[in-house]
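Missing here: one protein chain of the complex. Every other protein chain is in place.
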Amino acid sequence: MFKKITMGAVAVTLAATLQVTSASAGESLYVPQLSYRTGPFAAGGTPIANGFGDYLAMINARDGGINGVPIKTDECETGYNSQKGVECYEATKGKGALVYNPYSTGITLQLIPKAPVDKIPVFSMGYGLSAAAVGEKFPWTFNYPATYWDQMSSIIKFIDSQDGGIKGKKIGFIYLDVGYGREPIPLLDILSKKMGFKVVKFPVGVKEMQSQSSQWLNVRKERPDWMIMWGWGAMNTTAIKEAAKIRYPMDHFIGNWWSGADVDLRPVGAAAKGYRSANMAASGADFPAIQDVLKYVVDKGKSQVKDRSEVGTVLYNRGLYNAVAVVEAIRAAQKLTGKKVIDGSDMRLGFENLDLSAERMKEIGLPNFALPIKGSCKNHGSGGAIFLQQWDGKKWVRTSDGITPMTDLVRAALVKAADKYVADKPGWQTQTCK
Amino acid sequence: MDFLYSVFIGPFIDMASAPDFLLQVLWEGFVAGTLYSLIALGFVLIFKASGVFNFAQGIMAVFAALTLVGLYEAGVPAYLALLITIGIMALLAVGVERLILRHMVNQDEIILFMATIGLSYFLIGLGELIFGGETKSMITEQLGLPTGSTTVDVAGGIVILQHIDIAAAVIAVIMVVALAVFFNITRIGRALRAVADDHQAALSVGISLNQIWAIVWFAAGIVALATGIMWGARSDVSFALQIVALKALPVLMLGGFTSIPGAIVGGLIVGFGEKLFEVYWGGLMGGGVEGWFAYVIALIFLLFRPQGLFGDKIIERV
Partner (left out) sequence: MFYREAGQYKTSYKEDSAIFPILQDRIAIWFYLAVAFVIIPLFGSEFLINSVMIPFLVFALATIGLNILTGYTGQISLGHGAFMGVGAYSTYKLVTYFPDTNVVVLILLSGFFSAAVGMVFGLPSLKIKGFYLVVTTLAAQFFLEWAFIRIPWLYNYNDSGAIEVPQREVFNIIVTGPDASVLSRYFVVLSIVVVMTWIASNIIHGRIGRSWMMIRDMDIAAELIGVRPLFAKLSSFAVSSFYAGVAGALMVFLWLGAAEVESFDVNVSFQILFMVIIGGLGSLVGSFLGAAFIWILPIVIRAVPRIMGMDINASTVEQLNFMIVGALIVLFLIIEPHGLARMWAILKQKLRVWPFPY
């Protein structure tokens, strides 16, 4: 029986590999898409996957690909689970994958050490390991437009600019108690010493995501002046509801950019008025490129969106922005190497030379969509491009210009963390930057 | 010394110095406790009648809530959607009995337990296939459930009572009373207790096991629906909600697998205990102790009473 099963599996897998190799023999740019439309975090994963896939489909439909070479995508369901994520990676990496967008900090951590070995860059857009933004130590990992640490420092900077400064204040940090949520804590600790504020931490376990009454009782007990949230999925709505319940002042509650989606706030509605969150890309569909997505993809029924109104929501646009960055990196790589069909190493160069300036964004059809990203060999996090949005009871309103992170301080901390990561890995591939 | 102080004295001073906050903590514990009891009740019903430890209870709650919201979003009026959902839970009950239980008479407990895990996988897949993975908000107002909150002035502070929480407590009480009446007065209820006591004896006096199982699963389905609505109204309806159901397990251990009052008392002990511990002692251990605290309380209880507080005494024969 066992043999039969294994042999069956072998046959199936072999057949699958053969099938795909023959299919990808034609000229194409292969961008595997790791997504999660199932599992406890599906509510966030679905619009991201839609935005990402739809933009690539639009480029294929409108322009026939990038410089004439069609993009081939392949969606693989991870369910936000690291093991399945690695399985997806193993199943697709042999087919000429150009880049991986894992969309989970857990999966990113697994892929970071594999990237230099397989020579495929990992692009964790606004998530993942912050230290990976240090280009000298992590040549294959990219964190545009900003790391979690950049983001945290921007939020702290914003708080510092309000109500007479942050000194002597008490900051509550509520976070999903997994790698993702704990990621910014080291920086928060550094900042609290430097700027003289107190931090109280409120971890929310994955199992308690939807029953946070204890955490918020603690918030009521501690009475922090500001609350910062690193939440995801069902945790966000519950947290905002509980905050409303204990009558925490909403305009002193700031989420990071994974805690500010339309799906998170809509169920709370007017009670969440004043809640702020960070973001990297504008919401709304009034951009020529997004109109093209609607025209070439969504209205033709080629998209997986349930409803036309999903286009333009925060997470949809973020997925789309991710696809824009990938497409532009491919373009940059093609230009640099002179090749039309590129490979992972070329793609890495493309990312290092990525230039999403305001003019370029306008050319693409996304004017003022996001703050500029300028890639470099040294800095794989770009370190900018964070703005705040505020919930007005019905929708998100952008309320601030770009808040630049405390770059020097963050960079120093990142370099330290990167050195630590690399320290016990003797064969780790690094690079020197001019 | 500081440590001992913060364990044995500090928390009590905190409690005494802010009595309004203590009351709020107790209230939250009470609400959480009733909701845990409600989930545990679904487990107890099924375990009593069929000896099946129904792991799928949590996902049944999610499934029921999703069906309700999904129907409403499809344009069905709220109360009609509620009725249809109850109908679907009845179908599910009959389906489980016909397709699973009937074929597994006389199997080991663990095998039946595994089958319910299989069932929960199936329901997860089916639920996501039909309703998608998006978070949905519960149609609280449309069902006539109260929203909003009341502030009570106590001891120089305030206690905030959410109306939905009060409603949850009331509904939990109604469900328990209704089930108690059902078990004690109706013919089916008596048959049910007979089955719980002795399958073979019940069969020999002409009670249909299959019918009873379907009824019990249906009752558990309704309890699941109530749970789903209440948790959904507090946070949201998503598949992450099924994890909450795991909290019912320590409740069951405390109360005993076969006792309805046990489920209630166990739920309240866990609810009060974990909120108090998390708020006043959790900080000492870095917080987030709620995940295991209930299990540890239950474990300690079990060491002294291996059948739970209200469970049937375990008699072993050689």
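List of remarks:
Letters A and B name the chains as they come in the text, with residue numbers starting at 1 for each one.
Convention: contacts are C-beta pairs under 8 Å (C-beta built on N, C-alpha and C of every residue); 3 or more make two chains touch, one makes a residue touch a chain.
In this text, all values refer to a predicted model and were calculated from it rather than measured experimentally.
Here one chain is not drawn; of A:29, A:43, A:97 or A:131, the residue touching it is A:131.
Among B:25, B:71 or B:124, only B:124 touches the chain left out of the display. If you put the hidden chain back, the residue from B:88, B:114, B:158 or B:188 that touches it is B:114. Hidden from this view is one chain, which touches subunit B at 53, 99-100, 103-104, 107-111, 113-115, 117-126, 128-129, 133, 246, 249-250, 252-253, 257, 285-286, 288-289, 291-292, 295-296, 298-299, 302-303, 306-308, 314, 316, 318. Contacts to the hidden chain, counted on subunit A, fall at residues 1-3, 5-6, 8-10, 12-17, 19-20, 35, 37-38, 46, 75-77, 79, 81-83, 86-87, 90-91, 94, 105-106, 109-110, 112-114, 116-117, 129-131, 177-179, 182-183, 185-186, 203, 205-207, 304, 417, 420-421, 424-427.
Going forward, only the chains that are shown with their structure count from here on.
Distance between chain centres (mean CA atoms), subunit A to subunit B: 36 Å.
The part of subunit B that touches subunit A in the complex is made up of residues 14, 18, 21, 24-25, 28, 31-32, 128, 132-135, 137, 149, 160, 162, 231, 234-236, 238-241, 243-244, 246-247, 274-275, 278-279, 282-283, 286-288, 290-291. The touching residues of subunit A, when paired with subunit B in their complex, are 37-43, 45-46, 177, 201-215, 217-218, 220-221, 233-234, 237-238, 241, 245-247, 263, 266-267, 306.
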